[in-house]
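Here the complex is missing one protein chain, while the rest keep their positions.
The block that comes next holds chain A.
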Amino acid sequence: MVTNVTNFGRSGLSDWLLQRFSAVVLALYSVFIVGYFLTTSDLDYAQWSGFFQQTWVRIFTFLTILSIAAHAWIGLWTISTDYIKPTGIRFVFQAVCNLALFTYVVWGVQVLWGA
């Protein structure tokens, strides 16, 4: 057993499973949002805003934002442990990635539920 403290879920299995689950969510959302653009003609701000007023669209979008954060954390953590060997630089890289992802999540909440 190799010990780690910086990966997403402590266990390789949970990271692996979450990576696949989040990939499915991202794929579904991509189809969903592209489908919306293709089926909606003359999209204006009122229509776009109204679309995101629906609770289920907000939940689906927020789930997608969380999926991006988890997927990117697991993926970038993996890349950093493969290619960045000096511990200090790797730690800083992981911290910067996580800070950016945390920012995206908070920003996403603000966009979805803000005024």
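Here is the rule we use: contacts are C-beta pairs under 8 Å (C-beta built on N, C-alpha and C of every residue); 3 or more make two chains touch, one makes a residue touch a chain; residues count from 1.
Rule of thumb we're sticking to: contacts and distances are computed from a predicted model.
According to UniProt, the chain absent from the figure is "Succinate dehydrogenase iron-sulfur subunit", selected among "Sugar ABC transporter permease", "G-D-S-L family lipolytic protein", "Tryptophan synthase alpha chain" or "Succinate dehydrogenase iron-sulfur subunit". For chain A, the list of residues touching the undisplayed chain reads 1-4, 7, 11-13, 15-17, 77-78, 81-83.
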